[in-house]
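A single protein chain has been omitted; all remaining protein chains appear in their positions.
Up next is chain A:
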Amino acid sequence: MAGIRWPLVARRIHKWLALLVGLQVVLWTITGFYMVAVHIDIIHGDHLVRAAAPATYKLADLSPPAALLAEHPGAREIRLQRLLDRPVWRVDTAQEAILHDAASGQRLPPLSPEEVKRIARAIYAGSANIVSTRLLTTAPLEMQTRKPPFWQVEFAGWNRPTLYISATTGELLARRHLLWRIFDFAWMMHIMDYEERSDVNNPLLRIATWSAVAMAVSGAWLLLWSFPKGRRKRVA
């Protein structure tokens, strides 16, 4: 078209948009590369725990679960679980989970720190010592999607492996370690939510992504003139 030098237009769009979002694009590719390169099973800490051997139970040894209903009229579900090699009934109400000894039907007292340590040692796949055991009533950043209280059990190791165990049911809630923490930071940078690390619809991300679309498309457009036949390309 007469008068308009399209390569120049494309180059300017590409350059100026790159000036706007270039740093974020670099961060996207770095954090994206980390997230694809380290397998998600490692991030999830599958290697930190060992699977419990499946146990079988004889109903004759268990108290009838329906007997617990009088005590917990709001129960939604009562299910058999294992706590330190003994069967327990877990009663789920709308608000909480409550454990009863499955043999006697007696309600269990809250877990002691010693029981929590025994649970953590039974779950943890390594042989390292426990460095700290703490009952948390406010969720740390790495557990912000979970409702406290829960126990935080940290093991010795370069990656600071940490197990989070429910204070009410003794179940493993989460596994955290250095690679997970890096992933979480990378995810924060990737979705540009620097506070909660969870809002994938934030306005900053929307502006940056659509700017990046325009930058990438203008870059693809530039390719049309970037491989001239037989002569050096002109510099805009």
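Quick note on the criterion: contacts are C-beta pairs under 8 Å (C-beta built on N, C-alpha and C of every residue); 3 or more make two chains touch, one makes a residue touch a chain; residues count from 1.
Please note the rule applied: contacts and distances are computed from a predicted model.
Its record in UniProt calls the unshown chain "BEACH domain-containing protein", which is the match among "BEACH domain-containing protein", "Urea ABC transporter permease subunit UrtB", "Sarcosine oxidase subunit delta" or "Binding-protein-dependent transport systems inner membrane component".
Shown as candidates are A:Trp28, A:Tyr124 or A:Phe150; the residue that touches the absent chain is A:Trp28. Contacts to the hidden chain, counted on chain A, fall at residues 12, 15, 18-19, 22-23, 25-26, 28-30, 32-33, 35-40, 54-60, 62, 64-66, 69, 73-80, 92-94, 191, 199-202, 205-206, 209-210, 212-213, 215-217, 219-220, 223, 226-227, 236.
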